[in-house]
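Removed: one protein chain of the complex. Kept in place: all other protein chains.
Presenting chain A:
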Amino acid sequence: MTSETHTDPGRDQHQHSEHDPEHGHFGPYGGRYLPEALIGAMDELAAVYEKARLDPEFIAEFTGLLRDYAGRPSLLTEAPRFAEHAGGARIFLKREDLNHTGSHKINNVLGQALLTKRMGKTRVIAETGAGQHGVATATACALMGLECVVYMGEVDTQRQALNVARMRLLGAEVIPVTTGSRTLKDAINEALRDWVANVDTTHYLLGTAAGAHPFPMMVRNFHKVIGQEARAQIVDQAGRLPDAVTACVGGGSNAIGMFHGFIDDPSVRLVGFEPGGRGSEPGEHGATLSEGSPGMLHGALSYLLQDEDGQTIEAYSISAGLDYPGVGPEHAWLKDTGRAEYRPVTDAEAMDAFQLLSRTEGIIPAIESAHALAGTLRLGRELGPDGLIVVCLSGRGDKDMDTAAKYFGFMES
């Protein structure tokens, strides 16, 4: 893939080669590839966020909600019976599945909902794949009295029907998206179209650390708490820093939050696991960093699954939350600099790990998180019995029972 990166004709011409994450430039990646009509809203959001992040009142409100509403800090749980299958390395799970609404998504959603109120906006729109971000957004909107509209690919509304019901119960309007591949990518397209038409009253509460500035930096900062807690907990519980921290990567929000707790610890490897789907052929996976090339989608330059003409190639994964052909621009930068590594994990490996964690630890992970678990089993065998790994268990698997029951044949009498 490195050779492809260097022969990409567009890449070296890009003007923002300087690394300036605070202004949305992660090396050559990031930026704002958006219609002019939305630039005013991005400027407003960046300004309101810059002010809020330094405001003790905002910080107190945000950390208070994380503690008293989301249930933070989340636990760090050792998984010894699971780890027996990883060559004896010690494995700890960062339990984002125990947060209110069942995933890490609540961290970012609470932060952005508070910003929505600060901007005086009354309506929130969001995209969702697996439904985790949609449920979290509907939850925060219910809590704060905001109108909520969630765009969800029609394919995903079917495979995640229970989450659609949860969002509607919480008072959100769920709009099935019937364009393109009818999954997460198309839900984001529809949300952007809504936003252009309604930007005066509406905040687009983007659910991952991708998109145009300030989203990648801001969403990452709202999720940094994952890595910060995990670092203190592993030092406390294991007496040392881990050899590696791992996470699944779709858009990359749980991974970037986890990685940032350890980014200044050079001895700690940062390893992201992407959806390898059914194989490495185009259209059979969502392994953007492993198989893609630099390109723009949804407002930023990053890695992208695209054809020779720059048309987006539709991603595939058994996991609705990882079924995305793009990835956050900071991950592209971490890959190119070698600070983080990214590897694909197939549907089958993920489903094996999904069942293994359930049966060895009594914890049912989200299928998204099961990709990280499967990769961690492999990494553990590489590290050997002295290895120590912290894996981000980004969400719980209740929502995946329909997919799992079909996959394992549990519904057969």
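Throughout what follows, contacts are C-beta pairs under 8 Å (C-beta built on N, C-alpha and C of every residue); 3 or more make two chains touch, one makes a residue touch a chain; residues count from 1.
Please note the rule applied: contacts and distances are computed from a predicted model.
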{"item": "Name under which UniProt lists the unshown chain, selected from \"Anti-sigma-K factor rskA\", \"Cytochrome c biogenesis heme-transporting ATPase CcmA\", \"Inner membrane protein YgaZ\" or \"Tryptophan synthase alpha chain\"", "value": "\"Tryptophan synthase alpha chain\""}
{"item": "Contact residue for the chain not shown (choose from A:Q306, A:S319, A:T346 or A:S394)", "value": "A:Q306"}
{"item": "Touching the absent chain when the full complex is considered, from A:E18, A:E36 or A:E57", "value": "A:E36"}
{"item": "Residue of A:L75, A:I175, A:V196 or A:A238 touching the missing chain in the full complex", "value": "A:V196"}
{"item": "Residue of A:P73, A:G129, A:G153 or A:G295 in touch with the missing chain, whole complex considered", "value": "A:G295"}
{"item": "Chain not shown, touching residues in chain A", "value": "8-10, 13-16, 31-41, 43, 179-180, 185, 189, 192-193, 196-200, 294-298, 301, 304, 306, 308-312"}
